[in-house]
Every structure is written in structure tokens, then in C-alpha cells.
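Complex shown without one protein chain; remaining protein chains in place.
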Amino acid sequence: MTAIGTNDLAIDAENVARRFETTWVLRGVDLRLSAGEVVGLLGANGTGKSTLLRIVATLLRPHAGSVRVFGHDVVRASGDVRSLVGYLAHAPGVYGDLTARENLAFAASMLDRDHAEVDATLERVGLLDVADQTVRVFSSGMQRRLAIGRLLLIRPRLLLLDEPYSNLDTEGVALVNSVIAERVDAGAAALAVVHELAPAASVLDRTLTLADGRLGVTERVDEKTVISLVANDR
Amino acid sequence: MSWRREWRRARAIAWKDLRTERRSKAGFSSVTVLAVTILVLFGFALGPDASVGRDAAPGVIWLAVLFAGVLAFNRCYQIELDGGSLEQLILYPGTRRAIFAGKLLANFVFVALMLLVVVFAGIVLFQVRIPSSWPALVGILAAGTIGLVTLGTFYAAMASRSRAREVLLPLLLFPMLVPVLLAAMEATKALLGGNVMGDAGAWTRLLVAFDVIFLVATFLAFEFVIEV
Partner (left out) sequence: MTTGAVASVVPKSHASRWPVFGWFAFLFLIASQITAIAISPPDRDMGDLQKIMYVHVPAAWMTMLSPLAVLYFGLRYLWTRREEDDLLAASSAEVATTFAGLTLALGMIWARPTWGVWWTWDARLTSMLVLFLMLAGYLALRALIDERERRAQWSAVVGVLGALNVPIVYMSVRWWRTIHQIQSSPETVDRAYVVGLRLNAFAMLFVMIYFVRRRYEAALLERMAERAIERAALGQGAAR
């Protein structure tokens, strides 16, 4: 088990900046997320939401600033951070030529999980019936469910979700929310990039808007404030 | 870091890659047929004279396997890149070396099988006589394959994620493989010719030394290549 200090924030990001060639995508982002919190990240397309998520997931290095996940620096202690986070990318990240069951069995092998969990997970995400079909024939919604299944196997303390509701029907949306709720009950936190609040409203504690490379406006969701998306012309 | 767990991860990756290869349409059979086609084209280039063909056969066989093999090396990363799986692969616990080891294993099986087919085709097409020392020949084929696959898997980790990947991989790989190719070709030639001068032993030693050096070097360096 990777150590977590009792006072450690799930995410403690300070002045994070990241550039793409000569353009700065993120220009000094400060973000604090506590265990048990679920935060939605809003912003127009291309404002760097995915970039921020991937920096926290240790897939990208910040060009300035620092990020700590439960006290571990994402650059210096990336191994520790990886054992704590679960990243649901926009692309499902599943293997088309393997079956759903084989995909999760592979994940279980890589995660050192008991293979008995595979079938239980397939059932939880509603793919047990099609477990032996190759993923290539799955719809994008089904592939997303499979990715969520992998997330369940990971059992992360910090969920990083990039548009988790896209391509999902009502049941799928409910599945995502139940997974988030379940993990939060176990002490996890979640940061989710969303395009609209409606599907996530029941689980979000607050939202942040990313515009012009900086995080603005924290809105409490239960105030039912309408948040306008700031357009960022490129 | 538990070696057993790392080995299990490497094995899981190797199985995944091999299973994917078996199921995908443009897989092993296509690449092997390509290798044999290349062999035939070399035959045309060399002409129908049997003695010329027999002399050139060891070199031609290895070149055919090399040219077809580069396709396999890029593919093993392509399957990760297509679905966005590479990121997830990196995020799993464990070392990057397990990823490299797994892909190395899968590529070794792939290229070794292809080499067997091409060797048989070469024996037939170029009228090569199988020597009594054929177990030694198998050893050389294995050592050569290891060298080929080690560097191929390594450089493909970079080339497959760049522009002009089809040309970048051969461009980087082929000069690096000169010692392997020379050693494998010459040792094979020596064995087929009865190994009068005892050259095969010297070349084999060079080949094994090369394999050891670069297996270690690539394992150490893989993390720098896959992380960024």
C-alpha cells in the first residue's frame, strides 16, 4: 500500500503550466481536491482540461509548477502516484482483437488482481452477456463500459475521468455515477471533465471552469447556478 | 519489486500480443508470405545459377526476414496506439521493463517462426544442402533472431510514435544490425560449408556478445523511450 498522509489532499496543484510548442495551454493552474470530493471540470473545447487531467495522471510533465497526489509528487514519485490513480481517457483504451473477458483478464494480470473478479466486474458493467465477443464489434458506449470495468479493477483513490458520460445511455450514466459514489464512499476523490452538468449533477460537489489557461469560478452545484462556458478563440 | 510478478506481467503482455496477432487479419501469414516473396525476388536478382544462389542463400534469407520483420516490430506498438491503450499500459503498476520483455517475447516467437519458414523456403529455392551440424545452425538462427528482435522491438517503440514511421524504423535499425547480420550470415555460411576454418565459432561468439550487450542496454534504456 502506498502511504497516504491523513492531511494529504487528493490533488494539490500549484501554478501548473504546460505549453504546446510556443502556445501555453495551461498558465498557472491552482487546484485543491480533498478526499471524498467530486469536482467537475468545465471549459470550451481546447482549453486544456484533458491536459490538466493527464498531468495529474503522470502522463505529461508540467512545464512549470507542481502537482502532488496524496502527498506524492507526480514527477518525482510517479510510480506511487500511478498506484493511486485511475484514469479514464476519452479514448477507451481497450484491445479490439480481444474479447471483453480477455481485456479484463489482461488488466487483472497487470494489476495483480484475482481473476475471479473479472466475471463479477463484467456483470457490474453489464457486459457479461457479450463477454466472449471481440471488442471490435462493440459500440463506443460498450467500450466505455469495459473501460469502466477496468477502472473498477484498479480501485483507485483518485479517479480522473475525461468525459465519462459521452456515448452512454441512461443506464450507462447511472453506472458511472454509481462507480463514482462507490469509490467516494471508500475514501476516494474524483475529478471529471464534463461538457454538460446534467448527467453528473447527482454526484458533483462543485465545478471549476478552465478558461484561458487558468481555473476560474468555483460553483457549488447544489446552488443550481448556470455556468456559462467561456469561448476561447484560437 | 517482485520478479515473479514482473515476469507474470511480461507473460501477460506477450500472450496478449500473440493472441492479437493470431486474430488479426493482416498478421503472421501475410508477413511470412511477404518474406518468401522477397526471397523469390532475390532469386531473380541473383539469377538461376545454382552455385551463385547457394553462396548467397544465407545472406538472402536473413535479409528477407529482416525486411519483413520490420513490419512486425512497428505493429506490436500499433495495436497499443490504435485504441489509446499505450497510456493505460504505462499506468499499470510495475516496471516498464515488463512491457519491453513481453513485447520482446512476442516478437521473438513471431520472427523465429517466420525465420523457420523462410529457411525452409531458402533451402528449397537455392538448393542448399543441410549440414550434419544443423543443431549448431539452429543455435545461430536463435542468436541472430534475438539480436534482430531486441533492437527491432526497441527502436520500434520510438519509430511507431513518430512521423514517417515506415522509413524511420529501417533507417535507425539497419545500420545498428550490421554486426548481427554479418555474424549470422557468415556463421551460417561457414556451417553450410562444413566449417573448415572454424569461423562459425568466432562469429557465434561475436553474436552472443552483441546479444548480451544490447539486451542489457535496451532493458536499461527502455524506460526513457516509452515514458516521454
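Letters A and B name the chains as they come in the text, with residue numbers starting at 1 for each one.
The criterion applied here is as follows: a residue touches a chain if its C-beta (ideal position, glycine included) is under 8 Å from a C-beta of that chain, and two chains touch if they have at least 3 such contacts.
For clarity, every value in this text was computed on a predicted model and none was experimentally measured.
Which residue, B:21, B:80 or B:186, contacts the hidden chain when the whole complex is considered?
From the options B:21, B:80 or B:186, the contact with the absent chain belongs to B:186.
Can you name the residues of subunit A that touch the chain not displayed here?
For subunit A, the residues touching the absent chain are 17, 19, 21-24, 27-28, 61, 63-64, 66, 75.
Kindly note down the residues of subunit B that lie in touch with the hidden chain.
These residues of subunit B touch the chain that is not shown: 154-155, 158, 162-164, 168, 171-172, 174-176, 178-179, 182-183, 186, 197, 199, 202-203, 206, 209-210, 213-214, 217-218, 221, 224-225, 228.
The criterion applied here is as follows: only the chains that are shown with their structure count from here on.
Distance between subunit A and subunit B based on Cα centroids, please, to the nearest Å.
Whole-Å distance between the two chain centres: 38.
Which residues of subunit A touch subunit B once you look at their complex with the stated criterion?
57-59, 79, 82-83, 85, 87, 89-98, 102, 106-107, 109-112, 134, 150
Could you please specify the touching residues of subunit B with respect to subunit A in the complex?
For this pair, the touching residues of subunit B are 5, 8-9, 12-13, 16, 19-20, 23-24, 79, 82-85, 87-94.
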